[in-house]
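Showing just some of the chains, left in place.
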Amino acid sequence: MVQIKDLLQDGQVLRADGRGVDELRPVTIERNWTDAPEGSVLIQCGDTRVLCTATFTEGVPRWRRDSGLGWVTAEYAMLPRATAQRTDRESTRGKVGGRTHEISRLIGRVLRGVVDMKALGENQIQIDCDVLQADGGTRTTSITGAYVALVDAVEWAKKKHLIGENKKVIKDQVSAVSVGVIDGTPMLDLPYIEDSRAQTDMNVAMTGSGDFIEIQGTAEGAPYSRETLNTLLDLAAKGNKELQAAQKAALEQ
Amino acid sequence: MVQIKDLLQDGQVLRADGRGVDELRPVTIERNWTDAPEGSVLIQCGDTRVLCTATFTEGVPRWRRDSGLGWVTAEYAMLPRATAQRTDRESTRGKVGGRTHEISRLIGRVLRGVVDMKALGENQIQIDCDVLQADGGTRTTSITGAYVALVDAVEWAKKKHLIGENKKVIKDQVSAVSVGVIDGTPMLDLPYIEDSRAQTDMNVAMTGSGDFIEIQGTAEGAPYSRETLNTLLDLAAKGNKELQAAQKAALEQ
């Protein structure tokens, strides 16, 4: 493990892993990692590793019936030893924590933002993002991987004639990345070692057309100016463009 | 109740309540609304009415002990008939829902962003925001009211000599407001009737110095461009400036 002191040498900011401030960690996206789900993707961004599955079910929850519209929902969780310290299971504690709830809702919202519910018809897609190893950016990595699983599940449904062949269910591509301010310097794609000391931490989900679906920026450490915000959004735009290229490459295999 | 169709007349956007797109709803902030809490504020923004209390306790949670630092946390809840349809109590359902968790965490983070934990010392302030009537913007109204309750609780503690008289515990003022895009037009401070049909919904918490503490923008309805984002942030800056004036006026009484 690299120590925080390694980050700063001779007054110049050097990232522990040698990346430039606007560089992503290496990304790999592996489809069909397990057999059962309609979409099953193992995504790795640096050392963060998430299994994203998409479950296609005919029919929608009761409150959505007879609307002609589909539904997409998501659940996020971490294995107990995805982290350096073991985290108690939420099943054992008997309730889902606030952080888990917040992230599950985020993933669901973002994916719904690119799905045409009318084209999906009265079908439901349930996304599950289980973090096998956590090193920062687990929620953005989940979104990026879940998009690929979602596409696979929709393709599966078309092959099974559960959705019409020519329906455009997915309106646009979507990915997400984290940006943050560390020692005053805006940076792209923070691993845990950086994330935990960031003054500002922002997660940005963007479409293939470069529009925003979700911006979540928190500055518990130090409020940030409009100017810094603009730099962060530039970094996020660059990162998302590269992640979307990786998604496309995976989907073309 | 005004119908949605009233919003649009002769092709021009007219808000149901006659406001301009960049106008806040009327705000009233009443301090000491109940007797027991160290800070107790009833805030109304339009028809949204929230009771914000601040509880000052000596000592901090176990994980924070012997750090010399204080802690600020928040819980948000709605009374069952704050809304048009009765909502089941979370106590009866046996668990706190995802939305409640998400908002509680948001309020806590934003307030911590303006508190100097070292100046607070090993003391805890618990914020409770209970929505008595809900008409959009309950989370931002909660933040704006909670700030005033927080200031009162800190003053109370100084009078009781639990915090040194000259400690600058509150580093800056903070307020929050919602903005959104309706039928393509960015607007400030959405009531429920607008909020429920917004394509984009963004909550922005800003300091007295005009910096950002939290931006949460969701576009489940329609992704938004960088340009629209800029307009939304301009509106939010205007709204927050006015809310901060109302906070100051209340605190000077």
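To keep things simple, chains are lettered A and B as they appear, and every chain counts its residues starting from 1.
Going forward, contacts are C-beta pairs under 8 Å (C-beta built on N, C-alpha and C of every residue); 3 or more make two chains touch, one makes a residue touch a chain.
This is a predicted model, so every value here is computed, not measured.
Given 2 placed copies of the single sequence, how many copies form the entire complex?
6
Here is the rule we go by: only the chains that are shown with their structure count from here on.
Since subunit A and subunit B are copies of the same chain sequence, what is the angle of the rotation superposing the Cα atoms of one on the other, rounded to the nearest 5°?
In degrees, rounded to 5: 180.
Centroid of subunit A to centroid of subunit B, CA atoms only: how many Å?
27
Considering the complex alone, what residue numbers of subunit A touch subunit B?
95-99, 101-102, 104-105, 109, 112-113, 172, 202, 206-207, 209-221, 223-226, 229, 233
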